[in-house]
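One protein chain is absent from this view; the other protein chains keep their places.
The block that comes next holds chain A.
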């Protein structure tokens, strides 16, 4: 009997481990296919636009530019303009889309874990409204003042606003000891309302029609600012944060179990939560000051990915980052091709696409956002 039990246990264990390994290879398949999809999407998206470029040519132009080799694959009669369009305009923009998507998805995942709330997104700490206030101030008042304040661009002001709001929210939430997730969400709501009111106040008294227009454009988000010069900073910030969070999966998993359980598993959440929020607000701040406010991506990408790979951050974080990139590349393609002679602000597109997807997931039974 003891032997039978031992045998059963053995088969059970190996069966179990077997299915786990299968799971693991499924995860690799997902990662590899997403990587491939991102690669293909880059080629396709640099070819689409006002000027259509054959995919093959786009591919070889990118290869030649990146490696510096002469492949001789580009036809001699190829349009010289193609090179400029791809290398100077579209490729930096696709890269910006990738990085922004990855960053927003990452910050959304981190925020949802940090406040243990499925409704959290990268802007929950008041970052979006803080950035808007900074930008509004800069566009409508800042330039008139001149001197040091006038020298700072809209982006810098947006960044200052974003970080100031995040610091205020974190400070407000930690008054009276421990930072709880409820306090954070409430503090975020308060600061959002306050910054929104100030922005509207400035807009209301401003006589500057052009300025007001550029503010509303800015708050709708756009990747049009993409050029090689803007990429290094944002890439460095998002990449560093990505590397950091890829190795935090254990902490982030225990975060979802709550303060007390995490402590009994040896992890003091208070410390990690604050660290994560500071890092996420820096990343979001940098993204916002480059691209404006792009909503819904950080909220919805983690949920979409969670419904496929589960809540385990070891899988969730890398897949969310890749899927965020992919999602953003295609929304941007849509944003700049849907209307001839011009482009839609990408924030509008992400919300238009995101809201129905979110609704669908809400209705669908198999993914309950944590409820039953």
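General remarks:
Rule of thumb we're sticking to: a residue touches a chain if its C-beta (ideal position, glycine included) is under 8 Å from a C-beta of that chain, and two chains touch if they have at least 3 such contacts; residues count from 1.
Methods note: contacts and distances are computed from a predicted model.
Per its UniProt entry, the chain excluded from the display bears the name "Iron complex transport system ATP-binding protein", taken from "ECF transporter S component", "TusA-related sulfurtransferase", "Na(+)/H(+) antiporter subunit D" or "Iron complex transport system ATP-binding protein". The omitted chain makes contact with just one of the residues A:41, A:254 or A:331: A:254. Set against the missing chain, the residues A:174, A:235 or A:311 yield one that touches it, A:311.
For chain A, the residues touching the absent chain in the complete assembly are 9, 12-13, 16-17, 19-20, 112, 116-118, 247-248, 250-251, 253-254, 256-261, 263-268, 306, 310-312, 314, 368, 370, 372.
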